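Take this structure first; my questions come after.
Up next is subunit A:
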Amino acid sequence: MASGVKQGSGMKQGGGMRQGGGMRHIVRGGRVVDPSQGIDARLDLLIEDGRVARLAEHLDSIPGVEETDASGLVVTPGLIDIHVHLREPGFEYKETVESGLRSAAAGGFTAVACMANTQPVNDHRAITELILNQARLHPYARVYPIGAVSKGLAGQELAEIGDMVKAGVVAISDDGLPVMNAALMRRALLYAQHYEVPVIQHAEDLDLTGDGVMHEGEWSTRLGLPGIPGVAEDVMVARDLLLSADTAGRYHVAHLSTGRSLAMVREAKRRGVAATCEVSPHHLLLTDQEVATSGFSTAMKMKPPLRDRSDVEALIAGLQDGTVDAIASDHAPHHPDEKDVQFSVAPFGILGLETTVSLCLDRLVGGGILELSRLVHLLSTGPASVLGLPGGSLAPGEVADITLLDLEREVTVNADAFGSMSRNTPFDGWQLRGAAVGTLLDGQPVLDG
Partner candidate 1 sequence: MTKKSLSQRFRFKRELLDALQMRRIIRRMAGELIERQDEIERMLLVGIRTRGLPLAERLRDEIASMEDVELPLGALDITFYRDDLSTIGPQPVVKRTSLPVSIDDRVVVLCDDVLFTGRTVRAALNELADYGRPQAVRLAVLVDRGRRELPIQADVVGATVRTTSSELIEVGFTGLDSRDVVNLLSVKPESNLEEAAREAGEEEEGE
Partner candidate 2 sequence: MSEPAIPEVTWTRKDLVGIADLSVEEIELILDTADSFQEVSQRSIKKVPTLRGKTVLNLFFEPSTRTRSSFELAEKRLSADALNFSGSGSALSKGESLIDTARNLEAMAPDLVIIRHQHPGVPHMLAQRLESGVINAGDGAHEHPTQALLDAFTIRQHKGRLAGLAVTIVGDIEHSRVVRSNIHLLVKMGAQVTVAGPRTMMPAAVEKLGVRVSYDLDEALTDADVVMMLRVQLERHGQSLFPSTREYFQLFGLTQARLAQAKDDAIVMHPGPMNRGVEISSAVADGKTSVILEQVANGVAVRMAVLYLLSLAQQGDG
């Protein structure tokens, strides 16, 4: 899939790519962790023309060639977040392509894939081009737009998928909303194969969700808040896996949150179904109880909702055994005025770009749940593979997008200092060890994201 030949030209470079032509750069003295090559070693790295040229234990300095001192740091293929909401066009008071990309760079990401639920919806090439044009103006990270499955996200007619792919769309999804209609989903899985893009599903049966605002369980019962049962996700994943198997269409579960859905994806993969899935950091680190302990904080409100302990444990097992292909933040900015309301009426969604890396380094790697190379896989190689994107590897010839991590750095999450325009994070004030300290795009350091 990742190596599939794309139609059209200029595809899969992502907005924000710049000219590295003729330039050389050396990243010196870092611990290179590249799961795509099974490398975890202290190496110098030579970049030529925006691509990785050589990895060696020692590279001599070349007169006139700038160097990045990575001693004490970890050098990884650029991190890719395949699930973000940049909100432009239409909701520029929450986030713009510019602020979203600053946020991405600040969080250590060199590329993001942005969802189609803008206003107007990214369901035709003009919107795709608008997003990519904005990205070109603000090259802090690459942008890979995701097109809508259905026109206007209305769940009725297919959007112009082919035209959007030619303009640069890398996947299709009605994210924010599920594709409820099974016939439409089936058609999308069939049709998208012409353009070799996956269909990403926000797996939620809206009828089962009803007016639910948090996970249905002990805590929704205690708080008297309408619940969203785990089975609302499970029935959709079950249906879609059957459709994926039936159509051979590429299917990706966005922000998978339940143990049962994970088990179904695991089993489907075993049968050879072309299915992948991502999980979000908050579903790995928080449970539904937080809604109570935070005193109804709207920073604990998102879809899918924070689940219970058994789901968290299942997702962690899925990270460890390879069922989960990617960690994606579902970065969903909302204006403080929208979130500063009672829990029941607050919009769903929280930020993620500037907390994901530190959370994962501290809680997953520091917590002994994942090896560092496995985490890098889930944040770079895995997501690149899910969407067939360049990067995810530092093998010679690959694009020289790089993230630098400092595993020892102590950080305190401070929403007021975010590059994002919004502040809706449940992690404000968390003290974490480990952070992304810089990124390179096409082999050039990204200045102050």
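Selection rule: all candidates are chains of the complex that A comes from, given by their letters.
Basically, a contact is a pair of C-beta atoms (placed from the backbone, for glycine too) under 8 Å apart; a residue touches a chain by one contact, two chains touch by 3 or more; residues count from 1.
On a predicted model such as this, the values are computed, not experimentally measured, just so you know.
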item	value
Direct contact with subunit A in this complex, candidates 1 or 2	2
Contacting residues of subunit A [partner candidate 2, same complex]	210, 216-218, 220-227, 229, 295-296, 337, 340-345
